[in-house]
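Every protein chain but one is kept in place in this view of the complex.
Take a look at chain A:
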Amino acid sequence: MTPLLEVNHVSKQFGNETKALSDVNFSVSEGEFVSIIGPSGAGKSTLLRCINRMIDASNGEIIFDNMNVMNLKKKELKMVRTKIGMIFQHYNLVNRLSVIENTLHGNLGKKSTIAGALGLYNQEEKEQAVKILSTLGLVEHIYKRADQLSGGQKQRVGIARALIQNPRMMLCDEPIASLDPNSAKVIMDHLRNISTTMGITVLVNLHQVDVALKYSDRVIGINHGQVVFNGTPKDITKDDIQRIYGSEAEDLIFDIGGIHAS
C-alpha cells in the first residue's frame, strides 16, 4: 500500500534548549489505525500538531497525500487541513452552541468566509450532519447545547465535527484521557469502526498501553522526542515497554501477556 503520510527526519525545538522531537521517522498507510504511546512530555502532542502544522516543525519533511506540508502556503495549508480531522482530549467544542452547530463547524474550511461566519449551511450539509450524528448515536441530542452533554457525548460530537470534513486522516490527541472506561470504550470502538469501514487513516495519541495494543494495527512508541518502537501490537515486548516508559515500567499496572492472550 502507498503511504498516505510520511514523516521524515522531523525535529522540533522550542527555544534554544528544549528539544521536543528529534529525527522522527515513520510512515502511515491509507486506512491504517496507528497509536502513538509514550510518557507525558515525550512529544506526542507536538508530533500530532506538526502534521497539520498547528505547530511548525523545525526540520525535516512531512508528506501528506504527496504534498510536503512544511512548504505549503496559507491557502494550500487550509486545503490540507480540511482533509485532516482532529479531535482533542478536552473536546474543544463551542459550549454555547448546539450539537448540530458544533458538528457543522467541521465544514467551515470548505465554505466561503462570509457564509461560514454567518453560519449559513445548505440542506446537503445539514443532512450529512444528521446522518453522522445518528451513526454516533447522538440524533436525539442535536439541539442540545454542547455544555449539557456528558464527556463521552461531547467527544462523539468532536468525532462528528471531524467526520463531516470527509477527512482522509483523523488526528486524535488523547481522545479518551478524560473519560471513564465505558465512554472510553465507546469512543475507541467508534474510531476503530471509522478506520475499518470508512477507510480513514486514524492516528491516536494514547496514555493507555492496553487500549493501544488492543485497537491498533500498529504502535509507535516515543520517548524523549525519539521513536523507540515501531511495530505491530503482537511484536511488542516488555523490553520495548521499558524503553518507551523508562525504568519504572517494571511497576506498570498492566500485564502484556494477558493482553496478548485476549
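Here is the rule we go by: a residue touches a chain if its C-beta (ideal position, glycine included) is under 8 Å from a C-beta of that chain, and two chains touch if they have at least 3 such contacts; residues count from 1.
The definition used in the following text is that contacts and distances are computed from a predicted model.
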Choices "Cytochrome c oxidase subunit 2", "ABC transporter permease subunit", "Acetolactate synthase small subunit" or "Anti-bacteriophage protein A/HamA C-terminal domain-containing protein" - which one is the UniProt name of the chain not shown: "ABC transporter permease subunit"
Candidate in contact with the missing chain, chosen from A:25, A:71, A:95 or A:193: A:95
Touching the absent chain when the full complex is considered, from A:162, A:203, A:227 or A:241: A:162
Sole residue of A:12, A:44 or A:105 that reaches the chain not shown, by the stated touch rule: A:105
Contact footprint on chain A, counting only the chain that is left out: 52, 54, 78-82, 84-86, 88, 90, 92-97, 105-106, 108-111, 113, 116-119, 158, 161-162, 165, 171
